[in-house]
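Of the protein chains in this complex, one is absent; all others appear in place.
Let's look at subunit A:
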Amino acid sequence: MPDGPLIVQSDKTLLLEVGHEAAAECRRAIAPFAELERAPEHVHTYRLTPLGLWNARAAGHDAEQVVDVLLRHSRYPVPNALLVDVAETMGRYGRLQLSRHPTHGLVLTTTDRAVLEEVLRSKKMAPLVGVRVDPDTVIVHPSERGQIKQVLLKLGWPAEDFAGYVDGEAHPIELAEDGWSLRAYQQEAVEGFWHGGSGVVVLPCGAGKTLVGAAAMATAKATTLILVTNTVSARQWKSELVKRTSLTEDEIGEYSGTRKEIRPVTIATYQVVTTRRKGVYPHLELFDSRDWGLIVYDEVHLLPAPIFRFTADLQARRRLGLTATLVREDGREGDVFSLIGPKRYDAPWKEIENQGYIAPADCVEVRVTLTETERLAYATAEPEERYRFCATTASKTRVVKDLVERHRGEQTLVIGQYIDQLDELGEVLNAPVIKGETTNKERERLFDAFRTGAVQALVVSKVANFSIDLPDATVAIQVSGSFGSRQEEAQRLGRVLRPKADGRGARFYSVVARDTIDQDFAAHRQRFLAEQGYAYRIVDSDDVDTQM
(Lines give C-alpha, C1' and ligand atoms only; values in the text may rest on other atoms or scores of the structure.)
Protein backbone atom coordinates (compact mmCIF):
# COMPACT_ATOMS: atom_id res chain seq x y z
CA MET A 1 0.00 0.00 0.00
CA PRO A 2 1.47 3.38 -0.98
CA ASP A 3 2.25 5.65 1.96
CA GLY A 4 1.28 9.01 0.48
CA PRO A 5 0.69 12.19 2.47
CA LEU A 6 -2.83 12.67 1.13
CA ILE A 7 -6.09 11.10 2.28
CA VAL A 8 -9.10 11.56 0.04
CA GLN A 9 -12.33 11.66 2.01
CA SER A 10 -15.74 10.67 0.74
CA ASP A 11 -17.04 14.23 1.21
CA LYS A 12 -14.47 15.41 -1.36
CA THR A 13 -12.13 16.90 1.17
CA LEU A 14 -8.46 16.13 0.88
CA LEU A 15 -6.46 15.74 4.07
CA LEU A 16 -2.78 16.54 3.73
CA GLU A 17 -0.49 15.37 6.49
CA VAL A 18 1.93 18.25 6.85
CA GLY A 19 4.63 16.30 8.64
CA HIS A 20 4.92 13.81 5.80
CA GLU A 21 8.15 14.02 3.83
CA ALA A 22 6.30 14.31 0.53
CA ALA A 23 3.87 16.92 1.86
CA ALA A 24 5.47 19.93 0.15
CA GLU A 25 5.47 18.25 -3.23
CA CYS A 26 1.91 17.10 -2.77
CA ARG A 27 0.79 20.57 -1.71
CA ARG A 28 2.22 22.07 -4.88
CA ALA A 29 0.52 19.38 -6.93
CA ILE A 30 -2.97 19.82 -5.48
CA ALA A 31 -2.94 23.62 -5.04
CA PRO A 32 -4.06 24.35 -8.61
CA PHE A 33 -7.36 22.49 -8.27
CA ALA A 34 -8.21 22.19 -4.59
CA GLU A 35 -9.17 25.06 -2.31
CA LEU A 36 -7.30 25.20 0.96
CA GLU A 37 -10.00 25.20 3.58
CA ARG A 38 -8.11 24.81 6.82
CA ALA A 39 -4.45 24.78 7.62
CA PRO A 40 -3.96 23.85 11.27
CA GLU A 41 -0.64 22.49 12.47
CA HIS A 42 -0.70 18.83 11.39
CA VAL A 43 -3.34 18.08 8.80
CA HIS A 44 -4.44 20.59 6.19
CA THR A 45 -7.85 20.26 4.61
CA TYR A 46 -8.39 21.02 0.94
CA ARG A 47 -11.72 20.77 -0.80
CA LEU A 48 -12.56 19.74 -4.32
CA THR A 49 -15.29 22.00 -5.66
CA PRO A 50 -16.57 22.43 -9.20
CA LEU A 51 -15.24 26.02 -9.17
CA GLY A 52 -11.84 24.85 -8.00
CA LEU A 53 -11.70 22.23 -10.72
CA TRP A 54 -12.80 24.75 -13.34
CA ASN A 55 -10.19 27.19 -12.10
CA ALA A 56 -7.67 24.44 -12.72
CA ARG A 57 -9.06 23.84 -16.18
CA ALA A 58 -8.82 27.55 -16.93
CA ALA A 59 -5.19 27.39 -15.85
CA GLY A 60 -4.57 24.64 -18.36
CA HIS A 61 -4.70 21.56 -16.15
CA ASP A 62 -6.72 18.61 -17.40
CA ALA A 63 -8.64 15.92 -15.58
CA GLU A 64 -6.01 13.32 -16.33
CA GLN A 65 -3.44 15.36 -14.41
CA VAL A 66 -5.76 15.89 -11.45
CA VAL A 67 -6.65 12.21 -11.26
CA ASP A 68 -3.01 11.32 -11.55
CA VAL A 69 -2.06 13.66 -8.71
CA LEU A 70 -4.76 12.19 -6.49
CA LEU A 71 -3.74 8.63 -7.25
CA ARG A 72 -0.05 9.34 -6.88
CA HIS A 73 -0.23 11.04 -3.50
CA SER A 74 -3.15 9.27 -1.92
CA ARG A 75 -2.41 6.98 0.98
CA TYR A 76 -5.52 4.88 0.43
CA PRO A 77 -7.22 3.89 -2.83
CA VAL A 78 -9.27 6.78 -4.15
CA PRO A 79 -12.93 5.88 -4.68
CA ASN A 80 -13.51 5.50 -8.38
CA ALA A 81 -16.76 7.44 -8.18
CA LEU A 82 -14.81 10.49 -7.04
CA LEU A 83 -12.33 10.21 -9.88
CA VAL A 84 -15.15 9.85 -12.35
CA ASP A 85 -16.82 12.87 -10.84
CA VAL A 86 -13.64 14.93 -11.13
CA ALA A 87 -13.22 13.99 -14.78
CA GLU A 88 -16.86 14.65 -15.48
CA THR A 89 -16.83 18.06 -13.76
CA MET A 90 -13.66 19.20 -15.44
CA GLY A 91 -14.97 17.97 -18.76
CA ARG A 92 -17.80 20.44 -18.44
CA TYR A 93 -15.54 23.46 -18.65
CA GLY A 94 -14.90 24.70 -22.14
CA ARG A 95 -17.46 22.60 -23.97
CA LEU A 96 -19.02 25.96 -24.62
CA GLN A 97 -16.92 28.84 -25.84
CA LEU A 98 -17.61 32.50 -26.33
CA SER A 99 -15.75 33.91 -29.27
CA ARG A 100 -15.87 36.63 -31.84
CA HIS A 101 -17.13 35.57 -35.26
CA PRO A 102 -15.94 37.60 -38.27
CA THR A 103 -19.46 38.21 -39.53
CA HIS A 104 -21.83 37.35 -36.71
CA GLY A 105 -20.02 39.12 -33.89
CA LEU A 106 -20.17 37.52 -30.44
CA VAL A 107 -21.12 33.85 -30.71
CA LEU A 108 -21.41 30.86 -28.42
CA THR A 109 -19.97 27.74 -30.00
CA THR A 110 -19.78 24.21 -28.74
CA THR A 111 -17.68 21.14 -29.23
CA ASP A 112 -20.55 18.99 -28.04
CA ARG A 113 -23.86 19.64 -29.71
CA ALA A 114 -25.91 17.94 -27.01
CA VAL A 115 -24.63 20.43 -24.45
CA LEU A 116 -25.64 23.37 -26.59
CA GLU A 117 -29.09 21.83 -27.04
CA GLU A 118 -29.37 21.36 -23.30
CA VAL A 119 -28.43 24.91 -22.34
CA LEU A 120 -30.53 26.48 -25.09
CA ARG A 121 -33.55 24.70 -23.67
CA SER A 122 -33.15 26.64 -20.43
CA LYS A 123 -35.59 29.50 -20.07
CA LYS A 124 -32.89 31.75 -18.67
CA MET A 125 -30.92 31.47 -21.90
CA ALA A 126 -33.72 32.56 -24.20
CA PRO A 127 -33.33 36.36 -23.79
CA LEU A 128 -29.54 36.21 -24.09
CA VAL A 129 -29.10 34.55 -27.47
CA GLY A 130 -30.10 35.33 -31.02
CA VAL A 131 -30.39 33.08 -34.05
CA ARG A 132 -28.60 29.79 -34.41
CA VAL A 133 -26.31 30.20 -37.39
CA ASP A 134 -25.31 26.56 -37.55
CA PRO A 135 -25.90 23.49 -35.37
CA ASP A 136 -22.90 24.31 -33.19
CA THR A 137 -23.07 28.08 -33.11
CA VAL A 138 -25.54 30.55 -31.73
CA ILE A 139 -25.30 34.34 -31.77
CA VAL A 140 -25.07 36.05 -28.37
CA HIS A 141 -26.26 39.60 -27.88
CA PRO A 142 -23.03 41.52 -27.29
CA SER A 143 -24.50 43.23 -24.22
CA GLU A 144 -25.14 39.86 -22.57
CA ARG A 145 -21.59 38.56 -22.50
CA GLY A 146 -21.47 38.69 -18.72
CA GLN A 147 -25.02 37.51 -18.17
CA ILE A 148 -24.57 34.46 -20.34
CA LYS A 149 -21.43 33.45 -18.48
CA GLN A 150 -23.30 33.73 -15.18
CA VAL A 151 -26.23 31.70 -16.48
CA LEU A 152 -24.03 29.01 -18.01
CA LEU A 153 -22.10 28.64 -14.77
CA LYS A 154 -25.36 28.15 -12.91
CA LEU A 155 -26.40 25.55 -15.48
CA GLY A 156 -23.14 23.74 -14.78
CA TRP A 157 -21.54 24.36 -18.17
CA PRO A 158 -19.11 27.25 -17.62
CA ALA A 159 -18.09 28.86 -20.88
CA GLU A 160 -14.56 29.74 -21.81
CA ASP A 161 -14.31 33.32 -22.95
CA PHE A 162 -12.16 33.76 -26.05
CA ALA A 163 -13.97 36.85 -27.23
CA GLY A 164 -10.96 39.00 -26.43
CA TYR A 165 -10.63 42.47 -24.99
CA VAL A 166 -10.55 46.02 -26.21
CA ASP A 167 -7.19 47.66 -25.71
CA GLY A 168 -8.70 50.79 -24.26
CA GLU A 169 -7.18 54.21 -24.33
CA ALA A 170 -3.40 53.86 -24.14
CA HIS A 171 -1.55 55.64 -21.37
CA PRO A 172 2.15 55.26 -20.60
CA ILE A 173 2.72 53.63 -17.20
CA GLU A 174 6.05 52.20 -16.04
CA LEU A 175 7.09 50.66 -12.75
CA ALA A 176 9.70 52.81 -11.02
CA GLU A 177 11.90 50.07 -9.60
CA ASP A 178 14.38 52.30 -7.77
CA GLY A 179 15.83 50.49 -4.84
CA TRP A 180 13.11 47.86 -4.80
CA SER A 181 11.87 45.25 -7.20
CA LEU A 182 8.86 43.05 -7.64
CA ARG A 183 9.05 39.89 -5.57
CA ALA A 184 9.11 36.66 -7.53
CA TYR A 185 5.59 35.65 -6.62
CA GLN A 186 4.25 39.10 -7.51
CA GLN A 187 5.87 38.78 -10.91
CA GLU A 188 4.32 35.34 -11.36
CA ALA A 189 0.94 36.67 -10.32
CA VAL A 190 1.05 39.44 -12.93
CA GLU A 191 2.15 37.05 -15.65
CA GLY A 192 -0.58 34.58 -14.69
CA PHE A 193 -3.17 37.32 -14.87
CA TRP A 194 -1.97 38.83 -18.13
CA HIS A 195 -1.73 35.47 -19.80
CA GLY A 196 -5.25 34.56 -18.73
CA GLY A 197 -6.70 37.89 -19.82
CA SER A 198 -8.90 38.46 -16.80
CA GLY A 199 -9.10 36.89 -13.41
CA VAL A 200 -8.35 36.97 -9.73
CA VAL A 201 -5.03 36.98 -7.92
CA VAL A 202 -5.18 35.61 -4.39
CA LEU A 203 -2.52 36.93 -2.03
CA PRO A 204 -2.60 37.28 1.74
CA CYS A 205 -2.76 40.66 3.47
CA GLY A 206 0.61 42.33 3.48
CA ALA A 207 1.91 40.37 0.53
CA GLY A 208 1.80 43.46 -1.66
CA LYS A 209 -1.38 43.21 -3.66
CA THR A 210 -1.14 46.91 -4.53
CA LEU A 211 2.14 46.22 -6.28
CA VAL A 212 0.56 43.42 -8.28
CA GLY A 213 -2.05 45.96 -9.37
CA ALA A 214 0.60 48.52 -10.28
CA ALA A 215 2.58 45.96 -12.25
CA ALA A 216 -0.56 44.89 -14.10
CA MET A 217 -1.15 48.53 -15.04
CA ALA A 218 2.42 48.85 -16.23
CA THR A 219 1.87 45.77 -18.42
CA ALA A 220 -1.43 47.05 -19.82
CA LYS A 221 -0.14 50.59 -20.37
CA ALA A 222 -3.70 51.82 -20.60
CA THR A 223 -6.14 53.93 -18.66
CA THR A 224 -7.21 52.13 -15.53
CA LEU A 225 -10.19 52.22 -13.19
CA ILE A 226 -9.44 50.99 -9.69
CA LEU A 227 -12.31 50.09 -7.38
CA VAL A 228 -11.43 50.05 -3.67
CA THR A 229 -13.32 49.58 -0.45
CA ASN A 230 -13.09 53.07 1.09
CA THR A 231 -11.49 56.49 0.96
CA VAL A 232 -8.50 55.68 3.16
CA SER A 233 -7.73 52.77 0.97
CA ALA A 234 -8.08 55.02 -2.08
CA ARG A 235 -5.51 57.44 -0.70
CA GLN A 236 -3.10 54.62 0.01
CA TRP A 237 -3.45 53.26 -3.50
CA LYS A 238 -2.77 56.73 -4.79
CA SER A 239 0.36 57.32 -2.73
CA GLU A 240 1.61 53.83 -3.49
CA LEU A 241 1.11 54.33 -7.22
CA VAL A 242 2.88 57.67 -7.16
CA LYS A 243 5.76 56.09 -5.27
CA ARG A 244 6.08 52.90 -7.29
CA THR A 245 5.23 53.94 -10.84
CA SER A 246 5.90 56.65 -13.37
CA LEU A 247 2.44 58.10 -12.68
CA THR A 248 2.23 61.58 -11.18
CA GLU A 249 -0.35 62.89 -8.70
CA ASP A 250 -2.12 64.70 -11.52
CA GLU A 251 -2.60 61.60 -13.57
CA ILE A 252 -4.46 59.86 -10.72
CA GLY A 253 -7.99 60.90 -9.90
CA GLU A 254 -10.08 60.12 -6.84
CA TYR A 255 -13.74 59.45 -7.32
CA SER A 256 -15.30 59.33 -3.89
CA GLY A 257 -17.97 60.92 -1.75
CA THR A 258 -15.93 64.10 -1.48
CA ARG A 259 -14.11 64.33 -4.81
CA LYS A 260 -15.23 63.43 -8.32
CA GLU A 261 -12.10 63.48 -10.44
CA ILE A 262 -11.80 61.41 -13.62
CA ARG A 263 -8.20 61.02 -14.78
CA PRO A 264 -6.27 58.43 -16.84
CA VAL A 265 -6.03 56.39 -13.65
CA THR A 266 -9.11 56.79 -11.48
CA ILE A 267 -9.62 55.31 -8.04
CA ALA A 268 -13.26 54.96 -6.98
CA THR A 269 -14.78 53.59 -3.81
CA TYR A 270 -17.39 50.84 -3.80
CA GLN A 271 -19.60 53.06 -1.74
CA VAL A 272 -19.80 55.91 -4.24
CA VAL A 273 -20.27 53.59 -7.18
CA THR A 274 -23.14 51.77 -5.50
CA THR A 275 -24.85 54.90 -4.17
CA ARG A 276 -28.44 54.85 -5.27
CA ARG A 277 -30.79 57.78 -5.59
CA LYS A 278 -34.42 57.31 -6.51
CA GLY A 279 -33.70 53.83 -7.81
CA VAL A 280 -30.88 54.83 -10.15
CA TYR A 281 -27.13 54.70 -9.76
CA PRO A 282 -26.01 58.27 -10.54
CA HIS A 283 -22.32 57.37 -10.72
CA LEU A 284 -22.63 54.65 -13.30
CA GLU A 285 -21.36 57.09 -15.90
CA LEU A 286 -17.95 56.53 -14.37
CA PHE A 287 -17.64 53.23 -16.18
CA ASP A 288 -18.32 54.83 -19.54
CA SER A 289 -16.53 58.11 -18.91
CA ARG A 290 -13.32 56.83 -20.45
CA ASP A 291 -12.30 53.97 -22.64
CA TRP A 292 -10.75 52.02 -19.75
CA GLY A 293 -8.14 49.44 -20.71
CA LEU A 294 -8.01 47.79 -17.30
CA ILE A 295 -10.29 47.57 -14.30
CA VAL A 296 -8.83 46.59 -10.95
CA TYR A 297 -11.08 45.32 -8.16
CA ASP A 298 -9.47 45.53 -4.73
CA GLU A 299 -10.72 43.09 -2.05
CA VAL A 300 -12.88 41.07 -4.43
CA HIS A 301 -14.32 39.05 -1.57
CA LEU A 302 -16.05 42.22 -0.33
CA LEU A 303 -17.32 43.32 -3.74
CA PRO A 304 -20.93 44.52 -3.26
CA ALA A 305 -23.64 42.82 -5.30
CA PRO A 306 -24.47 45.82 -7.55
CA ILE A 307 -20.89 45.92 -8.80
CA PHE A 308 -21.33 42.41 -10.13
CA ARG A 309 -24.20 43.75 -12.19
CA PHE A 310 -22.12 46.61 -13.58
CA THR A 311 -19.25 44.23 -14.20
CA ALA A 312 -21.46 42.04 -16.32
CA ASP A 313 -21.49 44.89 -18.84
CA LEU A 314 -17.72 45.33 -18.80
CA GLN A 315 -16.76 41.94 -20.15
CA ALA A 316 -14.80 43.37 -23.06
CA ARG A 317 -12.35 45.08 -20.70
CA ARG A 318 -9.54 43.38 -18.86
CA ARG A 319 -10.42 42.81 -15.23
CA LEU A 320 -8.04 42.11 -12.36
CA GLY A 321 -9.41 41.01 -9.01
CA LEU A 322 -7.22 41.20 -5.91
CA THR A 323 -8.10 39.45 -2.69
CA ALA A 324 -6.80 37.58 0.29
CA THR A 325 -9.44 34.89 0.02
CA LEU A 326 -11.89 33.56 -2.52
CA VAL A 327 -14.28 32.61 0.26
CA ARG A 328 -17.20 35.03 0.39
CA GLU A 329 -19.52 35.16 3.38
CA ASP A 330 -22.45 35.45 0.95
CA GLY A 331 -21.39 32.45 -1.15
CA ARG A 332 -21.18 34.39 -4.43
CA GLU A 333 -17.88 32.80 -5.43
CA GLY A 334 -19.57 31.74 -8.66
CA ASP A 335 -20.16 35.35 -9.72
CA VAL A 336 -16.53 36.19 -9.11
CA PHE A 337 -15.59 33.25 -11.31
CA SER A 338 -17.91 34.04 -14.16
CA LEU A 339 -17.76 37.84 -14.16
CA ILE A 340 -14.27 38.78 -13.06
CA GLY A 341 -12.61 35.58 -14.09
CA PRO A 342 -11.01 32.40 -12.86
CA LYS A 343 -8.28 32.37 -10.25
CA ARG A 344 -5.02 33.20 -11.99
CA TYR A 345 -2.62 33.03 -9.09
CA ASP A 346 -2.74 31.75 -5.56
CA ALA A 347 0.01 31.66 -2.99
CA PRO A 348 -0.49 29.77 0.24
CA TRP A 349 -0.51 32.24 3.06
CA LYS A 350 1.74 30.22 5.30
CA GLU A 351 4.25 29.66 2.54
CA ILE A 352 4.70 33.37 1.95
CA GLU A 353 5.06 33.83 5.67
CA ASN A 354 7.82 31.23 5.64
CA GLN A 355 9.55 33.27 2.98
CA GLY A 356 9.66 36.04 5.59
CA TYR A 357 7.36 38.57 4.01
CA ILE A 358 4.75 38.37 6.74
CA ALA A 359 5.37 38.37 10.47
CA PRO A 360 4.21 35.28 12.33
CA ALA A 361 1.61 36.00 14.96
CA ASP A 362 0.95 34.53 18.35
CA CYS A 363 -2.77 34.53 19.12
CA VAL A 364 -3.87 34.65 22.74
CA GLU A 365 -7.41 34.54 24.01
CA VAL A 366 -7.67 36.12 27.45
CA ARG A 367 -10.69 34.96 29.39
CA VAL A 368 -12.06 37.45 31.82
CA THR A 369 -14.21 36.25 34.68
CA LEU A 370 -17.13 38.55 35.27
CA THR A 371 -17.79 39.75 38.77
CA GLU A 372 -20.90 38.47 40.47
CA THR A 373 -22.73 41.72 39.90
CA GLU A 374 -21.81 41.65 36.25
CA ARG A 375 -23.03 38.09 35.89
CA LEU A 376 -26.33 38.95 37.46
CA ALA A 377 -26.70 41.94 35.18
CA TYR A 378 -25.76 39.79 32.18
CA ALA A 379 -28.40 37.20 33.05
CA THR A 380 -31.11 39.84 33.22
CA ALA A 381 -30.09 41.69 30.05
CA GLU A 382 -32.42 41.74 27.04
CA PRO A 383 -31.39 39.17 24.42
CA GLU A 384 -30.35 41.84 21.89
CA GLU A 385 -28.28 43.61 24.54
CA ARG A 386 -26.47 40.55 25.82
CA TYR A 387 -23.54 40.63 23.45
CA ARG A 388 -22.98 44.30 23.90
CA PHE A 389 -23.10 43.87 27.66
CA CYS A 390 -20.59 41.07 27.95
CA ALA A 391 -18.34 42.51 25.25
CA THR A 392 -18.06 45.87 26.95
CA THR A 393 -17.95 44.78 30.54
CA ALA A 394 -15.79 46.83 32.89
CA SER A 395 -13.69 43.81 33.79
CA LYS A 396 -12.34 43.87 30.26
CA THR A 397 -11.15 47.42 30.57
CA ARG A 398 -8.95 46.47 33.50
CA VAL A 399 -7.46 43.56 31.59
CA VAL A 400 -6.80 45.68 28.51
CA LYS A 401 -5.06 48.23 30.68
CA ASP A 402 -2.81 45.51 32.10
CA LEU A 403 -2.01 44.19 28.65
CA VAL A 404 -1.10 47.60 27.29
CA GLU A 405 1.10 48.10 30.35
CA ARG A 406 2.87 44.83 29.67
CA HIS A 407 3.64 45.84 26.12
CA ARG A 408 4.72 49.36 26.88
CA GLY A 409 7.19 50.43 24.24
CA GLU A 410 5.55 48.42 21.49
CA GLN A 411 3.14 49.78 18.92
CA THR A 412 -0.25 48.67 20.18
CA LEU A 413 -3.69 48.75 18.57
CA VAL A 414 -6.84 48.30 20.56
CA ILE A 415 -9.72 47.31 18.32
CA GLY A 416 -13.36 47.36 19.30
CA GLN A 417 -16.88 47.59 18.06
CA TYR A 418 -18.66 49.84 20.52
CA ILE A 419 -17.90 53.57 20.59
CA ASP A 420 -18.65 54.00 24.32
CA GLN A 421 -16.22 51.27 25.16
CA LEU A 422 -13.60 52.72 22.84
CA ASP A 423 -13.96 56.17 24.36
CA GLU A 424 -13.64 54.71 27.83
CA LEU A 425 -10.58 52.73 26.81
CA GLY A 426 -9.08 55.82 25.18
CA GLU A 427 -9.47 57.63 28.46
CA VAL A 428 -8.10 54.84 30.61
CA LEU A 429 -5.15 54.20 28.30
CA ASN A 430 -4.63 57.84 27.54
CA ALA A 431 -4.63 57.00 23.83
CA PRO A 432 -6.29 58.68 20.82
CA VAL A 433 -9.47 57.07 19.45
CA ILE A 434 -10.26 56.69 15.76
CA LYS A 435 -13.90 56.10 15.01
CA GLY A 436 -16.42 56.75 12.28
CA GLU A 437 -16.79 60.43 13.03
CA THR A 438 -13.05 61.09 12.95
CA THR A 439 -12.29 63.07 9.81
CA ASN A 440 -10.09 61.57 7.15
CA LYS A 441 -7.54 64.25 7.76
CA GLU A 442 -7.42 63.52 11.47
CA ARG A 443 -7.22 59.79 10.74
CA GLU A 444 -4.28 60.22 8.45
CA ARG A 445 -2.57 62.44 11.00
CA LEU A 446 -3.02 59.86 13.73
CA PHE A 447 -1.93 57.01 11.50
CA ASP A 448 1.19 58.95 10.56
CA ALA A 449 1.92 59.63 14.21
CA PHE A 450 1.45 55.93 14.94
CA ARG A 451 3.79 55.02 12.13
CA THR A 452 6.49 57.32 13.36
CA GLY A 453 6.07 56.09 16.91
CA ALA A 454 4.92 59.42 18.29
CA VAL A 455 1.76 57.64 19.35
CA GLN A 456 2.29 54.15 20.73
CA ALA A 457 -1.24 53.04 21.47
CA LEU A 458 -4.21 53.66 19.27
CA VAL A 459 -7.84 52.75 19.91
CA VAL A 460 -9.72 52.10 16.68
CA SER A 461 -13.22 51.15 15.72
CA LYS A 462 -14.17 48.91 12.85
CA VAL A 463 -12.98 51.51 10.35
CA ALA A 464 -9.63 49.81 10.88
CA ASN A 465 -11.01 46.67 9.34
CA PHE A 466 -10.38 47.98 5.86
CA SER A 467 -7.21 48.59 3.87
CA ILE A 468 -5.26 50.74 6.27
CA ASP A 469 -1.59 50.19 6.60
CA LEU A 470 -0.04 50.24 10.06
CA PRO A 471 3.40 48.84 9.49
CA ASP A 472 4.75 49.04 13.00
CA ALA A 473 1.93 47.57 15.05
CA THR A 474 3.25 44.57 16.93
CA VAL A 475 0.42 44.11 19.35
CA ALA A 476 -3.28 44.11 18.63
CA ILE A 477 -5.88 43.74 21.34
CA GLN A 478 -9.41 42.97 20.28
CA VAL A 479 -12.04 43.77 22.85
CA SER A 480 -15.20 43.34 20.84
CA GLY A 481 -16.13 42.44 17.32
CA SER A 482 -19.10 41.89 15.13
CA PHE A 483 -20.30 38.38 15.80
CA GLY A 484 -17.33 36.31 14.85
CA SER A 485 -17.07 36.98 11.15
CA ARG A 486 -14.22 35.11 9.50
CA GLN A 487 -13.67 38.00 7.13
CA GLU A 488 -13.16 40.43 9.92
CA GLU A 489 -10.74 38.11 11.59
CA ALA A 490 -8.61 37.86 8.48
CA GLN A 491 -8.58 41.64 8.22
CA ARG A 492 -7.68 42.19 11.85
CA LEU A 493 -4.97 39.64 11.82
CA GLY A 494 -3.70 41.31 8.67
CA ARG A 495 -3.20 44.52 10.68
CA VAL A 496 -0.50 43.00 12.82
CA LEU A 497 0.95 40.69 10.20
CA ARG A 498 2.87 43.42 8.44
CA PRO A 499 6.59 42.79 8.33
CA LYS A 500 8.47 44.12 11.34
CA ALA A 501 11.77 45.86 11.09
CA ASP A 502 13.39 43.67 13.74
CA GLY A 503 11.67 40.42 12.71
CA ARG A 504 9.85 40.26 16.03
CA GLY A 505 6.72 38.18 16.32
CA ALA A 506 3.39 39.89 16.57
CA ARG A 507 0.90 39.32 19.35
CA PHE A 508 -2.83 39.21 18.82
CA TYR A 509 -4.99 39.31 21.94
CA SER A 510 -8.71 38.71 22.12
CA VAL A 511 -10.24 39.66 25.43
CA VAL A 512 -13.29 37.53 26.05
CA ALA A 513 -15.83 37.38 28.88
CA ARG A 514 -16.05 33.89 30.28
CA ASP A 515 -19.29 31.87 30.15
CA THR A 516 -21.05 34.37 27.95
CA ILE A 517 -22.09 34.64 24.36
CA ASP A 518 -18.80 36.50 23.82
CA GLN A 519 -17.04 33.21 24.45
CA ASP A 520 -19.13 31.49 21.77
CA PHE A 521 -18.12 34.07 19.21
CA ALA A 522 -14.55 33.73 20.34
CA ALA A 523 -14.81 30.01 19.61
CA HIS A 524 -15.52 30.88 15.97
CA ARG A 525 -12.51 33.13 15.84
CA GLN A 526 -10.36 30.56 17.52
CA ARG A 527 -11.36 27.98 14.97
CA PHE A 528 -10.67 30.29 12.08
CA LEU A 529 -7.24 31.31 13.38
CA ALA A 530 -6.27 27.76 14.24
CA GLU A 531 -7.41 26.71 10.80
CA GLN A 532 -5.16 29.36 9.33
CA GLY A 533 -2.34 27.69 11.19
CA TYR A 534 -1.68 30.26 13.87
CA ALA A 535 -0.59 29.29 17.33
CA TYR A 536 -3.52 29.82 19.63
CA ARG A 537 -3.64 29.83 23.39
CA ILE A 538 -6.29 30.48 25.97
CA VAL A 539 -5.32 32.00 29.28
CA ASP A 540 -7.32 33.19 32.23
CA SER A 541 -6.97 36.88 32.89
CA ASP A 542 -5.69 36.10 36.40
CA ASP A 543 -2.91 33.99 34.92
CA VAL A 544 -1.70 36.47 32.32
CA ASP A 545 1.29 37.35 34.48
CA THR A 546 2.41 33.77 34.99
CA GLN A 547 1.75 32.48 31.50
CA MET A 548 3.08 35.24 29.32
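Heads up, the rule we're going with is that contacts are C-beta pairs under 8 Å (C-beta built on N, C-alpha and C of every residue); 3 or more make two chains touch, one makes a residue touch a chain; residues count from 1.
Definition applied: contacts and distances are computed from a predicted model.
Peer 1: Which of the following names does UniProt give to the chain that is not shown: "Sarcosine oxidase subunit alpha family protein", "Helicase XPB/Ssl2 N-terminal domain-containing protein", "Multisubunit sodium/proton antiporter MrpD subunit" or "Aspartyl/glutamyl-tRNA(Asn/Gln) amidotransferase subunit B"?
Peer 2: When "Sarcosine oxidase subunit alpha family protein", "Helicase XPB/Ssl2 N-terminal domain-containing protein", "Multisubunit sodium/proton antiporter MrpD subunit" or "Aspartyl/glutamyl-tRNA(Asn/Gln) amidotransferase subunit B" are compared with UniProt, the left-out chain turns out to be "Helicase XPB/Ssl2 N-terminal domain-containing protein".
Peer 1: Could you tell which one of A:Ser338, A:Gln526 or A:Ser541 touches the chain left off the display?
Peer 2: Candidates A:Ser338, A:Gln526 or A:Ser541; residue touching the omitted chain: A:Gln526.
Peer 1: Please identify which residue in A:Asn80, A:Thr103 or A:Thr452 touches the non-displayed chain.
Peer 2: Counting the whole complex, the residue in contact with the absent chain is A:Asn80.
Peer 1: Touching the hidden chain in the complete assembly: which of A:Ala24, A:Ala305, A:Leu376 or A:Ala394 does that?
Peer 2: Answer from the full complex: A:Leu376 touches the omitted chain.
Peer 1: For subunit A, which residues lie in contact with the unshown chain of the complex?
Peer 2: Listed in rising order, the touching residues are 1, 7-11, 13, 15, 17, 38, 40-43, 45, 71, 74-81, 365, 372, 375-376, 379-380, 515, 517, 520, 526-527, 530-531, 535-538.
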